[in-house]
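Written out below as structure tokens is the structure these notes cover.
In this view, the complex is presented without one of its protein chains, the others remaining in place.
Read from first to last, the chains carry the letters A, B and C; within each, the first residue is number 1.
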Amino acid sequence: MAGKITQLMDESAAKSPWLYHINTGSCNGCDIELVACLTPRYDAERFGFKLAGSPRHADIVVVSGPVTSQSKERLIRTLAQVPEPKCVVSIGSCPRSGNVFKGSYSVEGPLEKYVHVDVSVAGCTPKPEAIMEGLYRAAQILTEKRKAMHK
Amino acid sequence: MMFPFLKKAVLNAFDKPSTEAFPNPEAEGLGKYRGRIVFHEDKCVDCGKCIQVCSPIAITRTEEKVEGGTNITRSFDLTSCTFCGTCQDFCDEGSIELTTDYHMVAEDPKDLIVTGVTFKKDIAGHIVCDTSACIYCGLCMRNCPQSTIKVDRATKTWEINLDNCVKCGICIGKCPKKVLSFSEE
Amino acid sequence: MTIIFTIIKSIFYSLVFPGLLFTAAAGLLLAGIDRKVIARMQKRIGPPIRQPLFDFLKLMGKETIVPRRANRLVFLGAPVVNLISLALIMLFIPVLGFTAFSGSADLIVILYLITISGVALIVGGSSSGSPYAGIGISREMVTMMSYELPFVMILLAVAKKAGGAAGMTFSMDAITAFQRANGSFLFTWSMIPAAIAFLLVIPAEVGMQPFDVAEAETEICEGPLIEYSGAALGLFKLGTAMKMLIMTGLFTALFLGGVSTGMIGLDIILFVIICIVLTVLCMTTVHAVTARLKIEHLFKFFWTFVAGLALVSLVLVWCGL
Partner (left out) sequence: MIQHFPVLAVMLLFLAAFQVEIFGSKNAQVRNSITFAATTISLLMILALIKPVMIDGQIISYWMGNWSPVGGYAIGIGYEVDALSLFFALLVSATFWLSAVYSFGYMEKDHHLGHYYTLFLMLSASVLGLTLTGDIFNMFVMIEVMTFASVALTAFRNNNEGALEAAFKYLVIGSMGSSFTLTGIALLYGKCHTLNMAQLSSILSGDLSGSTMMALGLIIAGFGIKSYIVPFHTPAADAYTAAPTSISMVFSGMVNKAGVYGMIRVAYIIFRAMDKSALQTILVLFGAVTMFVGVTMALTQHEFKRLLAFHSISQIGYVITAVSLGSALGLTGGLFHAMNHTLFKGLLFLTAGAVLTKTGTTNLDKLGGLSKKMPVTTVCFLVGAGAISGLPPFNGFASKWIMYQAMYTKAVESHNFLYAVVVITALVVSVMTLASFIKVTQAVFFGQLRPEYEDVTEVSMSMKIPMVTMAVLCVFCGVFYNLINRVFLYPASSAALNCVNYIDRMMGEGYAENAGVANIETAPVEFSYWNPIVWLVLFGIIFCAVAIVILKGFADRGPILESNSSTDAKYDTFFSGEQELFSQVGGSDLFWGFKKNWGGYYRIMGALHSGIVTDYTTMAVIGTAIIVLALFVFMR
């Protein structure tokens, strides 16, 4: 019985991934695309995605924007407050490389320096379908992380 | 009316939802979407124009000496690209093409780097101009990717800065009078 | 012999039928239907009906972080107390005629058990030591104060109406019997304002959209629940789902007591169906078309409009109609 429930818990980790969105200086292009996923046309909620109000409730942390110096410290602290098993998804090319802002005095380098990015969705504002594909894959990763957690 | 959307909401409950299927076939090949870059390495003449115009410096080029020429690998880092399509517009050879494929999702960033290797024979000589037939129209100056050629219509002078020249051969093609050519030594 | 029988019966009642298991399952079902219907109203496909179950199982699987400033015992005890007090309420609510435990004072006991579950959430939020939670519990308390006035008036009106000759009765059995004898209260015209008022109290008590000022994700990031994660948050979310069943169940008990099929099995299904219809009617449609209120508008709305409705039916009942 306990095994059955554990297996259920592992599967449901993928079925109800709650998102927490951190904007580290993005131009808001990716932010509106992320929220576009929750609109009736794309409806990410049918897979259980839901925007959570606080990092304590989050499973998938969606980061957009090149990590600016102001937001670096806050990013690290908020990411630490998310309970395991958690995934980090980067939207657009800014988190991965800083995009056109590369080399500017206030950009503190790619996101990879601070946290391991599980899934990255490329595209300068990737299409909502692409974001949903990325989130869906991150949800699958959550199950593996959940299994690894209680091994 | 107190609740303007009440009638609409209740009617919606009985309509078909307007959500599209998730792996949505119709969404492929949308007209003008600039998505994944496809690099036709055979057409590339390594003129270096694309690297110059790429604002996020997403295109990198590495050379590797091989007997009889050099292998130039050009890699387009999609995680750093803004998909503006400028490189596509500036590439006269049409070797860079931004397709409408938007499935650019990867766990490992290396999957999002498009690379291509073009082999470039060594050309012994360098560009020379037969100044007698030259009409100093300046077409070669304007088309040179590295802008090494200086033509002055008034003083009828033509000179070239050889160390900038990458021997791409575009000026030879562009010259209406066919006065430019590689020297033989 | 009968003592053992009653012990087994009470264990079965409190754990399986109207107690923990039934309330949790039916509550999650109601929550799932609620989310699905809201999605359909926004022309979205919406999550599967089992989604709240997945949410609960996922949350049980996650880590529970006890913040440094939180008081561990109260922080982790609050969700359990909240869950148990909600499971207890269901024992006092008759499922279309079948009541697990009924004394002569069920209405007031139900009123106070609902207050206990509210207090558990508030003390839990307060013990987490977060300033957001501080603001959240103050809004939660004002919400409780605002819906308490009409709620009390409705209970008194029902008690007076069901009392009939004997004056008044707070016992659920007597109320159901009276309704079975002279027709459910929903269809007696003097009780209709009270029914409407009760339908407006349900979303506030459960904390649904227009009245979820206490758990406003956009303003104060989930209010009292901000520091909760993992199993503790799962129990609270399960508690909210169960509260949906309890409040709609209370409506059916108070206003649709007369309705009942012969068999107990059919009764349960009919009870759940009525609860689903009520949830869609009073929680989902209101959620789909309204935006969140400010706290003082919420208070004014309940203490003037909804309390007025309840007062109307109380006065009518008082004049013996």
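Odds and ends about this structure:
Methods note: a contact is a pair of C-beta atoms (placed from the backbone, for glycine too) under 8 Å apart; a residue touches a chain by one contact, two chains touch by 3 or more.
Small disclaimer: the values here were computed from a predicted structure and weren't measured.
The missing chain, though absent from the view, touches A, C when the full complex is examined. Shown as candidates are C:84, C:158 or C:312; the residue that touches the absent chain is C:84. Touching the chain that is not shown, out of C:122, C:246 or C:268: C:122 (per the contact rule at the top). On the side of chain A, touch with the chain left out of the figure occurs at residues 1-2, 5-6, 9, 22, 54-56, 71, 73-78, 80-81, 83-84, 149-150. Against the chain not displayed here, chain C makes contact via residues 10-11, 14-15, 19-20, 60-69, 71-72, 74, 76, 80, 83-84, 87-88, 91, 101, 103-106, 108-109, 111-113, 115-116, 119, 122-123, 126-135, 137-139, 141-142, 144-146, 148-149, 152-153, 156, 159-160, 163, 167-168, 170-171, 221, 226-227, 230-231, 294-296, 298-300, 303, 314-315, 318.
We adopt the following convention: only the chains that are shown with their structure count from here on.
Taking the mean of all protein Cα atoms as the centre, the chain whose own Cα mean lies nearest is A.
Set against one another, B-C and A-B show the most C-beta pairs in contact at A-B.
Separation between the centroids of chain A and chain C, computed from CA atoms only, is 35 Å. Across the assembly, chain C contributes 39, 42-46 as residues in contact with two or more other chains.
Counting partner chains per residue, chain A shows two or more touched chains at residues 40, 43, 46-47.
Those residues of chain A lying in contact with chain B across their complex are 40-43, 46-47, 93, 96-100, 102, 112, 118-124, 126-127, 129-130, 132-134, 136-137, 141. Across the complex, chain C is touched by residues 5, 8-10, 12-13, 15-17, 39-40, 43, 45-48, 51-54, 56-57, 59, 81, 83-85, 146 of chain A. Put simply, chain B touches chain A in their complex at residues 17-20, 22, 24, 27, 33, 35, 55-58, 77-84, 102-107, 109, 112.
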